[in-house]
Structures are given as C-alpha cells and as structure tokens.
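Only one protein chain is missing from this complex, and each of the others stays in its spot.
Here is chain A:
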Amino acid sequence: MTDAPSYLSPTGQEIVFLLLGAVAVGAALLVVTTRQLVHAALWLVVTFGALAGCYLVLTAEFVAWVQVLIYVGAIVVLLLFGIMLTRAPIGRSADLDSGNRPAAALVALATAAVLVTVVVDGFRTAYAPLRAGGGSAGEIGSSVFRNWVLPFEALSVLLLAALIGAIVLSRTDIRGRG
C-alpha cells in the first residue's frame, strides 16, 4: 500500500470503474423491483456483467472471465431453465411483491449501510497500485497448483461428495444389479 494520489483528477480507469459500479447497482435494483420474472433474470445478467467489468478494470482478468462463464453462463441459464421448466408465471405478474417489502427494504438498507461504512472506514486511505497481468490465468494457475494445491484437491472431493449427495436424494430410478 502506498500513499493515495489525489482523486480530484480521476484517471480513465477510475471513471470506468465508477461507471461500471453504477451500472451494477442500478441493474441490481431493477432485479428486485421489476414485475416480470424473466426480466429479473436478465437484469441479473447485466449486474454480473458489470461486476465482471469491474474485475477486468482491476486487472483480475481470470476472475472476470470466470465470473462471465459461471454466473452469466451457468447460473442465470439455470435460473431461466428453472422458470421455463416449472409453472412459474412468465410475463407481468402482480403478486411478485411480498408483504414483507418494507421490512426487507429496511434490512437491505441497514446491511448495505453497515458494509459500506466498514469498507469505507477500513480502506479510506488505502491505495493499491495495479500491476497489469497480476490476475492473469498463468499467475493464478501457478498459485493454485503450487501454494493452494491441497485445498484445491479437497475442493474436488467436496464436489464429489455433493454429487453423490444429489444422486442419493433425487434418483429413484436407479435399480442396482443383484
């Protein structure tokens, strides 16, 4: 961490970062306020995309592409499939708002206030210079397969356990031999 330069003449990077942040927040608000379920899922794509953009600006290119692949590519598609394959209402529906709306808004605002205060307070004067290529796939790969190899392997075990669990809980059509 070095001394922070003045923010009065922001660099292009900083401006892009702020704009992407604004897009992410705005799209996130639309996710929870829109009255159409499919639109909510699509606004989620915008939110995740803007976040991926933020990561790119911060030179974390690998994380950015993973964000696009996993969140936009897999999770939102899963959500859309969930909407299509079930009898969820497609189109404008009036009963999407729950009665807990004010309480939920209050909790969300309070949580956001706490988090923003903590982060602003914690990093007020912190400034980390960005190094191009610091988050490249090569660097992350060598770190994962060198420093973090044991937790990495344990994670694959976790996935295997989760898979078996899903099979145990859901498949009734498996009839074993014998």
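In the analysis below, contacts are C-beta pairs under 8 Å (C-beta built on N, C-alpha and C of every residue); 3 or more make two chains touch, one makes a residue touch a chain; residues count from 1.
Keep this in mind: contacts and distances are computed from a predicted model.
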Hidden subunit of the complex - UniProt protein name among "Sugar ABC transporter permease", "NADH-quinone oxidoreductase subunit N", "Heme-copper oxidase subunit III" or "Putative membrane protein": "NADH-quinone oxidoreductase subunit N"
Touch with the omitted chain, as defined above, among A:15, A:29 or A:149: A:149
Residues belonging to chain A that touch the chain removed from view: 118-119, 121-124, 126, 138-139, 141-142, 145-151, 154-155, 157-158, 160-162, 164-165, 167-172, 176-178
